[in-house]
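The structure is given below, and queries will be raised subsequently.
Every protein chain except one is present and positioned as in the full complex.
Note that the chains take the letters A, B, C, D, E, F, G and H in the order they are written out, and that residue 1 is the start of every chain.
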Amino acid sequence: MTEVWFVAVAVLGALIVLTLVRLLIGPTAPDRVVALDTVNTLTVASMIVLSVAYKQTVFVDVAIVYALLSFVGTLYIAKYLGGEMSA
Amino acid sequence: MMQELLLQNLPALLLAVPMLGAFVTPLIGRASGGARNLWAVAVMLATLAVAVLLTAQVLSSGTVVYTFGAAAPDLTVPADSGGIPIRIIFAVDAMGAFMALAASLVGLGVMLYSLASATRSTGQNGYYALLLLLVVGILGMVCTGDMFNFFVFLEINSLAGAALVASRVDKGVAVEAGLKYAVLSTLGGLLVLFAIALLYGQYGALNIAVIASRMLFTPLDQIALVMLLVALAMKAGAVPMHFWTPDAYSMAPSSITALLVVASQASLYGVFRVVFTLYGLTLDYATIGWIIIILGVLSMFVGVTMAIPQKDVKRLMAYHAVSQTGYMLLGVGVGLAVLGNQQLLDTYGVIAMEGGIFHIINHAMYKGLLFLTAGAIFYRTGTRNLNQLGGLGHSMKWTMVFFIIGALAIAGIPPFNGFASKLMIYESVFLFNPLLAIIAMVVSILTLASFVKVFHSIFMGPRLPEYADVREVPAPMIIGMALLSLLVILFGVFPQEVVDLLITPAAGALIDQGGYIASVLGGA
Amino acid sequence: MKNLVIGATVLILSLGILYAGVGLEFGAPPFTDMDDYFVSHGQEQTGGNNIVTDIVFDFRGFDTLGEATVLFTAVLGAGLAFRKRREDEDYEYE
Amino acid sequence: MNMSKIVRSAANLLFPFILVFGFYIVLHGHLTPGGGFQGGAVIATGFVLMFVAYSYDFITGRIGAESLHTTETIGLVLFIVTALVAIVFGVTFFTNWMLDVGPVLNNPVAFGPNPGDLNTAGFIPVMNLAVGIEVLGALSVIVLYMLSGTKEEI
Amino acid sequence: MIADTIIMVCLGIGLLFNALGVLGILRFPDVYTRLHAETKTTTFGTIFISLAVIVYGAARVMEGETGTYLTLSVHTFVALLALAFTNATGAHAIARAAHRSGQVPKPAVVDRLQEVRE
Amino acid sequence: MLDAYTLQTGTGFWDPVVWIVVFLVAFLIALAIWLLGEKEYPRDTQAVKPFLSGNVEPEKADVHMRAGNLYWGFTEAMKGYYSRLVPLHTGVLNDYVLWFLGVMALVFVIVGVAA
Amino acid sequence: MIELVVHAAVLVGLICAALLVIHFRDLLSAAIAFGIFSFLLSLEFYILQAPDVAIAEAGIGAGLTTAIFIVAIRGTRRMEEVKE
Amino acid sequence: MIAFLVTALFAYLVYLVLTAGSGTIGLWSQAELIAGGGISLVVAAISRKFFCRTGEYRMANPLRWVLLVAYAAVPFFIEMARANIDVAYRVITGKIRPGIVKLSTGLETDFGVLLLANSITLTPGTLTVGVDEETNDLYVHMINIGMGTETKESFEPDDVFALFQFPEWIRRIAE
Partner (left out) sequence: MFFNLPFIVAALLVILGITTMLIKRNLIKMIMGLALVEAGVNLLLVSIGYRAGGIAPIFTSAPDGVMVMPTVQAMTLTNIVIGIATTALLLSFVMVIYRMYGTANAEKVRKLRG
């Protein structure tokens, strides 16, 4: 049973590496932000799965922190791109 | 009872007092500026008192060991840990106490001086807090016996220094200097941490004594050694990594520059601590010793020659600071190069080291004094350009006297303190390698020449019309400068007292690696 | 010329640092006595279940104080850099 | 400038949630992963979320840099004083004195793997709280300072 | 083991949708369509992965394990909620920023927002 | 008694007290000579007016030597040295980092070869 | 074995993200790449059984570092200058 | 004052959810309950001005929360699944016909708009791009616009949602 979780994480890791291609080819900043969001979601998924794989239930807190906070970075980029940053 | 508790906890108080003082300084300053000044001076005085008491304790009873979080300060090794210390340990030996004393003395002088010199600028709350934090960084670096703790205080030192350098924005130029200083010190700090990680990966400990007792000098240790050595030498301002020094020293407020000199000396202390105590007997003396000597000679020569064509007075003095750092590196490097040979060590090695270490405190005093006089001149005239200055001897008599004292001391003219330490370096280095001693003397002559130029162009000559209404600086600045010049003269007139009291134990503490380990690990 | 120097520097440092990376042994640290002590005694000496927090606040609490001080320093420095200054305060560097 | 209405409403809803979660991490530092820094950073990010959702002027009208700075100082002083009190008891700086004298935080602990209990661990929860307050103040005020630097005149 | 089967199925669906999402952001022609792929599919996939974990935790609680698996399930659920909520809002913010920064939807047949802005 | 103040440098020594005594004696001698001359100095006469080669001395402000003029000869003589050294201080942050890391690489090589 | 694959995937991603940080001339893109780098670093900490560090890196790397980089880019300019 | 209480209550509930399973009083231990109280007071003091910015307390009604959960569990989830299959289909085939259209919602409250916008973003082929601050109309990017419909000035909910009427549901929840 443990193996299943690890296989899932391995697949998610491969997907993360694949997403980096979009980060590389762009072509514009919003496209790259899309890659950022995708990596964020995949990371949260990996963390949730890994906490089960390691049988350490307290690890899930990290995933919550991620899910909550990566949003802030996205918002900053969006605000900058939209030309709405203070000044 | 209370007294006993305080005496027992001196090493902790040495850090806790200025830290607590720094934390509440901005709060007090928001209420009232006068109260803040009073508070800052009081905190600095208390720190000095603790430092003096601590030094007395160290001199009377040997290395003072303080374990953070243990039931008793000297309980370094818990009963069931298998003979290893597990907590952070402060191990203040004579060298550390000596540096702490120097730092708090200069800190007090700078603090008094700042009372007047900082009044014109905005942002004084942050200024005083950062000044105390810089002192905290220096004191922590010189007292700690733990590698990671050393790194943390190195960072405090760097960041507080950079923030202070940048504090007077000066149309961005000061910030440029602060940025350069901060980037280089952060990179250096990270490499130091890399080295600490390598040491931890091999020996599973952070305590200097434990690492030293387990040291095998594997290739990884050599990598760590190079990183520590070069990064700390860079922080100390050795040529050819000195480029940040003139920038930062010249753009910082003068009072801060005097303290930045001591901060650099603390990094130098780090070099010595790493080389002697951490690696000690396992080291390849000749190679490392010669590396340090070459760095020292380069620093001396390049520093002084670069100083001569400068026209900004503080930049000129900053290059001299580089040059004087070379003397210390030279002295201690010679001591290191002969560390393996007991006979040569007795003949001249120890003397060379004593000279180098004595030069540290002397340099802190007179260079601090010189920067303070430069600041006094800037305070009244608003310029630091030597080509514009002139004739100030008529109106700023006290400043001129202090400047003369500082200039003669840095040039190694008797009876000021620079002479005593330089003499020790010359004579011992001459036995080691005559060429090095000759270079050192030439550099000394050039230093004198350079300061004659500064003296002439600032103070000599007729009273210039643009400085007709220049007056003497306010009393707190004079008191700050007088404190330092008194020390300069005292150290110059009674050199043997100082050497016997402070320097010999300090040099002995550096050389005696086994004693250090034994005092921390309890004879293990 | 300069590119050559940069290249040589990076090359040598790479060799050194990579050597450090290869030289250490992953997964089996040689000396673990201090950490073993923390793991086996930390809970009874501090009462905390999370050994890392025990170390951060108790065994190595002084580091934490220093690090909080670093944060305080950075705040003061940024505050000084962005403070409102008077017009006549800046000195023209020539 | 404000961001769009949707983002603002979402930020309003998320803000108390992030705060609660941050304090949860701070207080459970001795039981679960986390502690003063991590929780403080989470809370500070909550403040930073507010800075981005609303305009700079709107935010400075409600959350002043001065008050955040004071918060930071309070945390630091609480931290160092908690550590210094140990000296009074005849033990050294940073000794966990509350383990012996504290009225609340000295619950007996189970050793080995256990589910954990909030009121244990002596002064570690207090330290966590102090550092959490310090970090939340410091990190949010530093972002606020930097945002003030993007305005046209300082 | 009915729980195991459910977990396997949920994991499979989740991974499939995540993979489709990544494929989508690689294949689609412009930023808005990529956002479609990103927001919907990866969120949906992660919801299913989380469901698998929640089911696992619930199954362990049913088997009479300690309360920590309850914590696992609850916290995973909180993470799930937070993720769905922030992803949706974040996607909106990016789309709005992209539009404000002047990116037109490329093969678009109509753009009412652009008309309003002009 | 004097031993307490004597700085022993291993091969030599320096005694500040002796030095101060010698200095004071020299100072007193100089003072005496000066006082001797002072007595016969013709104050308030034409004789004290300074002349340069028979011409009247120019205003003092005009002859004030600025710092840039000092040691002109020295820097001129060492031109080859300074023209190489001064441009090294470029002020570019990258170069500062390069010097730092370059020295580190050099020391790596030295220590590596020596070991 | 499978753990090693997970490890390798994350580390390869880490290196790629670091290379991209260096590669982009557009500082905004570099900041985005840095955000991804932060995520992956945190995941690596998580895999190395350091959840405390992972939370710290998550809280600081995901939100704050990106935020301050963006603010700094707003305070300066977006594009790296091309060398003449 | 009422804002403070509502926020504190919300914070306390969140804290209880986070610490579920810690002890014996219900699911919680005594210390957690007390600490949660303190935290919720602090959080309320900080965030009440933001959390209750609109000055409306409709959402304090528990019935609406039950409705929200029901909405999220049934219509929303089904639409979401449908959306994903739709997107999956388009990912594989590449058949798209995108465009940005205006959708008049008729919603009044901020929370309602937020809920609808997020629902739209997560459901069939649609993505909220912009919002009209005055009239609460949404600008929606659709991945596949029906042939001929792009000439419409403003879309009605009927044109976007096939199975369930989201705006109706949300009106019941939030207004």
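What to note about this one:
By definition in this document, a residue touches a chain if its C-beta (ideal position, glycine included) is under 8 Å from a C-beta of that chain, and two chains touch if they have at least 3 such contacts.
Here the structure is a predicted model, which is why all the values come from computation and not from measurement.
Only one of the listed residues, B:133, B:177 or B:464, touches the absent chain: B:177. Per the touch definition above, the residue from B:27, B:75, B:197 or B:449 contacting the chain not shown is B:197. The missing chain, though absent from the display, is touched by one residue of A:8, A:34 or A:58; that residue is A:58.
Interface residues of chain D facing the missing partner chain: 31-33, 35, 37, 112-116, 135, 138-139, 142-143, 145-146, 149-150, 154.
Touching residues on chain G toward the chain that is not drawn are 4, 7-8, 11, 14-15, 18-19, 21-22, 27, 30-31, 34, 37-38, 41, 44-45, 48-53, 56-57, 60, 64-65, 68-69, 71-73, 75-77, 80-81, 83.
For chain A, the residues touching the absent chain in the complete assembly are 54-59.
Rule of thumb we're sticking to: only the chains that are shown with their structure count from here on.
Path length between chain A and chain H in the chain contact graph, taken as the least number of steps between touching chains: 2.
Chain centres were defined as the mean of their Cα atoms; on that basis the chain farthest from chain G turns out to be F. Two chain pairs, C-D and D-G, are compared here, and C-D has more C-beta pairs in contact (counted per touch definition above). Taking the CA centroid of chain E as reference, the farthest chain centroid is that of F. One simple way to say how far apart two chains are is to compare their mean CA positions; for chain B and chain E this gives 57 Å. Put simply, the C-alpha centre of chain B and that of chain C have 22 angstrom between them. The set of chain E residues touching two or more other chains comprises 35, 39, 43, 67-68, 71, 75, 78, 82, 85-87, 89, 91-93, 96.
Shared contact sites, meaning residues of chain G that touch two or more other chains, fall at 51-52, 54-55, 59, 63-64, 67, 71, 74.
Touching chain pairs in this entry, ordered by label, are A-D, A-E, A-G, B-C, B-D, B-F, C-D, C-F, C-G, D-E, D-G, D-H, E-H. Against chain H, in their complex, chain D makes its touches with residues 4-6, 8-13, 15-17, 19-21, 23-24, 27, 50, 62, 115-119. Per the touch definition, chain A reaches chain G in the complex via residues 3, 6-7, 9-10, 13-14, 16-17, 20, 23-24, 26, 29, 32-33, 35-36, 39-40, 43, 46-47, 50, 54, 56, 58-59, 61-62, 65-66, 69-73, 76-77, 79-81, 85, 87. Those residues of chain F that touch chain B in the shared complex are 4-12, 14, 16, 19-20, 23, 60-61, 64-68, 70-71, 74-75, 78, 81-82, 85-86, 88-89, 91, 93, 95-97, 99-100, 103-104, 107-108, 110-112, 114-115.
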